[in-house]
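For this depiction, one protein chain was excluded, whereas all remaining protein chains were kept in their positions.
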Amino acid sequence: MATTSKDRPSPAAGLPVQTQDTAALLRELVAHLRQNRTQLREEWARRITRAQLLTAMTEAEIFAEATSVYDNYVEALETGTFEALQAYARNLSERIIPRGVETHEVVGIVLLLRDVLARSLFAKYHEDFDKLNRILDAYEPAANRIANTVAVGFVQERERIIRQQQEAIRELSTPVLQVRERLLILPIIGVIDPQRARQLTEQLLRAIRTNRAKVVVIDITGVAAMDSNVANHLVQTVEASRLLGATVIVTGLSPEIAQTLVTIGVDLSEMATVGDLQGGIEEAERLLGYKVLPLEELAPKT
Amino acid sequence: MEVPILTQGQYLIASIQSALTDADLSQLREALIERVGRFRARGVIVDVTALDVMDSFAVRTLRDIAHMARLRGAETVIVGIQPEVAFAMVQLGLTLKGVATALDLEEGLTFLDGVARERVERGQGPFDRGPGHRDRA
Partner (left out) sequence: MPDELLVPIASDVDVVTARQQGRSVAANAGFSSGDQTVIAAAISELARNILMYARRGEIALNLITNGDRQGVVIVARDQGPGIPDVARALQDGYSTSGGLGLGLPGARRLMDEFDVSSVVGKGTTVTMKKWRQLAS
């Protein structure tokens, strides 16, 4: 095959050379990748396993995903657009992140694919060094972009999931319990920072509305100390609950916290407090008109 | 924008439908006070479910309504304050102290019925305007 030498500027590393030449070369590359789809995918899957990546997945699963990635890869090379690849990357990430797949594995397999494809190009064009160079010039920037798209897509998805999980944990760790009809209990445990305090209040107010609660028992037995900011916040929570028509009973108030409240100007005689949670619940039930009867009273008299 | 005011038995129910200007709020106050007198209402419910912001003027107006209604023998309940609005109010230091509040219309009616019942129990007829009005702090 005769080679024609053309006058063209030597491209700087990594920059795409926008010529008709490039488009034609990419088309040739894509054709090659499609023709050798089977061997290349298998080669790739083999190398993934050898590199001990994606250990969380079975071989069959790896091959299935490898196929999807491969096809999307080739498609991106062919169309030059990356939206579909981006969407796929995010979709893939959504699936594999819960399986415990990590970032370095995803980056690793994409680089392996690049290597597998590059080697197959060497094998095909090793007799035509100039052609090989030109094909690699066309391939290189696209391949970089693809690797980037997949890796970034994965990382973004991971971050999104982490944020979601953190939110869920925060919600779980501040449960608002519905114990009886119209009665909510909010046991608070541990250290409360301003952000958590705020979240507690928002959750409680939403719960009051959803459950149509008339009485709320906030138990702070498990809270060691409270600074004046958080104490203020507690008072605000009580006031806001009242605006929603609910009465708040605070239980488990330690002498230290009582002191803090007094220091910030809270009139404790205005706030309904009861010593312990049990007492608080009884008071709440009384307010709601419940009366707890001992079993003997319910049994029919003979 | 005029707020529709309905009568239900001895009660007046004002249901706010959308954002109100200061003038609208003042107009509502006048309309309610006038009607309390005209119909000899025993209770007033103001439903603020549709309000996504309550600032100092709105709070002041609601307090005025409650105060004036009480002078004419009617108890007022504010219902439907949204959770976020309630939170914003307390953070801004706006209180409805001295004014009864309830979750929604149903709770508001239950509350007013309770007040009426208590009046009967205390020996005050439902139409009495004697001393001893309940001040809900």
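Each chain gets a letter, A and B, in the order it is written, and its residues are counted from 1.
Keep this in mind: a contact is a pair of C-beta atoms (placed from the backbone, for glycine too) under 8 Å apart; a residue touches a chain by one contact, two chains touch by 3 or more.
Owing to the predicted nature of the structure, the values given are computational and were not obtained by experimental measurement.
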item: Among B:P4, B:G93 or B:G114, the residue in touch with the chain that has been omitted; value: B:G93
item: Sites on chain B contacted by the missing partner chain, in the whole complex; value: 19-24, 52-57, 59-60, 84-85, 87-89, 91-94
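Everything below uses one rule, namely that only the chains that are shown with their structure count from here on.
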item: Between chain A and chain B, centroid-to-centroid distance (C-alpha), Å; value: 45
item: Contact set on chain B toward chain A in their complex; value: 79, 81-84, 86-87, 89-91, 95-96, 101-104, 107
item: Touching residues on chain A, where the partner in the complex is chain B; value: 201-202, 205-206, 208-209, 212, 214, 236, 239-246
